[in-house]
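A protein chain is absent from this complex, but the other protein chains hold their places.
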Amino acid sequence: MTTTFELRHRIRFSECDPAGIVFYPQYFVLFNDLVEAWIDSVVPIGYHGLIATRRIGMPTVRLEVDFKAITRMGDDVVLVLEVVRVGSKSYSLALSCKGVEGDLRVSAMQTIVTTSLQTHAAIPIPDELRCALIPQTQRNTQ
Amino acid sequence: MTTTFELRHRIRFSECDPAGIVFYPQYFVLFNDLVEAWIDSVVPIGYHGLIATRRIGMPTVRLEVDFKAITRMGDDVVLVLEVVRVGSKSYSLALSCKGVEGDLRVSAMQTIVTTSLQTHAAIPIPDELRCALIPQTQRNTQ
Amino acid sequence: MTTTFELRHRIRFSECDPAGIVFYPQYFVLFNDLVEAWIDSVVPIGYHGLIATRRIGMPTVRLEVDFKAITRMGDDVVLVLEVVRVGSKSYSLALSCKGVEGDLRVSAMQTIVTTSLQTHAAIPIPDELRCALIPQTQRNTQ
Partner (left out) sequence: MTTTFELRHRIRFSECDPAGIVFYPQYFVLFNDLVEAWIDSVVPIGYHGLIATRRIGMPTVRLEVDFKAITRMGDDVVLVLEVVRVGSKSYSLALSCKGVEGDLRVSAMQTIVTTSLQTHAAIPIPDELRCALIPQTQRNTQ
């Protein structure tokens, strides 16, 4: 059993380049907003609470991305997140952008580390985030 | 009677600066996305259809903005658009960003001109957009 | 006598929209980078020192902008800043973007307030910034 989360999104003019398609760095803004919306949905203090109140950073340390097909201004897409690994100080997410018919546009594997925003050093994943990363049934059997 | 449109939005990490508040150019991205969502809701071919198919540009020619209060990462806001003037080749929108309790954060007056994307010269507002700009009752009495 | 500062810049693909011209919110990113480069050139601790070390915010409170002509991807432009008013807790800048032949593309009047990043309340312009805002000769005669 895995933890997944998805959001529908319409590609905006502001996200596209002079070729009329998504400017590729914008996919990472979309994915970052997706991770934030997901954390808001599973951690009571939310992403902004982790950052601003708890002073926990969540920088990316590794990213592998395949761009399979272009996405045009006005296209409706589905952004999908799946937790694929939970370590002691880092976790990995499979992220994708698909058309509404399920055709893959972009797939990414992202590793995020939890850090102290005071020192920017890695710290153990805080409990409230760890609980959200590991689904209930999986935790029960461990 | 006026044409208004509004959207709720949660301020994302990606929209904030090292001061932890909305980076002010991002308000214009939010307002541009708002204008686009509004046009999608009133013009059948949508904003992307006007741009990509009809090759009509909608550049901004004048902007007056007051930033009344800061907005923090994680804040829920309401983005509001009101059509305040419809000319022959341009129209003006009152745009605002408010907290969910109605407290004003940013208010802007924006004048947009319609252009040919072939020549970038101003052209009369196309009929399908003009119909959307002027509410039904107002058109009936003119 | 006035304080002015200018930078040359080539408009990048990343700054343009599906119409092939500068996406208007990007002008404010360019102007913010211009203000930062200017403060770096006149304040020894730099813009990042004011923000990160001194915890002084410099949010915009008012903006008036005229977009006179489009700027295309690949165009070389000159970004110009002039200090036009220095108050006790705020100052105003005239900002413009011109083609290399001097043709005006965008002109803006921006009012910036100095704040405490602890409270986000306005504070008197700190001395090291005030010295930079008022040219030497003008200070001598006051």
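Letters A, B and C mark the chains in the order given here, with residues in each chain numbered from 1 onward.
The definition used in the following text is that a contact is a pair of C-beta atoms (placed from the backbone, for glycine too) under 8 Å apart; a residue touches a chain by one contact, two chains touch by 3 or more.
Since this is a predicted model, take the numbers as computed values, not measurements.
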*Report, in label order, the displayed chains that the undisplayed chain touches.*
A, B, C
_Residue of C:33, C:64 or C:82 touching the missing chain in the full complex_ = C:33
*Which residue numbers on chain B touch the omitted chain?*
13-14, 16-20, 23, 25, 73
*Interface with the unshown chain - residue positions in chain A*: 18-19, 21, 23-26, 28-29, 32, 51-52, 57, 59-67, 70, 117, 120
*asked:* Give me the chain C residues in contact with the hidden chain, please.
replied: 10, 12-14, 20, 29, 32-33, 36-37, 40, 46-49, 51-52, 72-74
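Definition applied: only the chains that are shown with their structure count from here on.
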*Quick one: do these chains touch in a line, a ring, a star, all-to-all (complete), or other?*
complete
*Among all other chains, pick the one whose mean CA position is farthest from the mean CA position of chain B.*
A
*Counting shared numbers against all numbers at the contact of chain A and chain C, is it over half, same, or under half, different?*
same
*Can you grab the rotation angle between chain A and chain B? Superpose on CA, round to the nearest 5°.*
180
*If you average the Cα atoms of chain B and of chain C to get two centres, how far apart are those centres in Å?*
25
*Inter-chain centre distance, chain A versus chain B - centres from mean C-alpha coordinates, in Å*: 29
*Distance-wise, how many Å sit between the C-alpha centres of chain A and chain C, to the nearest whole number?*
34
*Could you list which residues of chain B touch at least two other chains?*
29, 32, 51-52
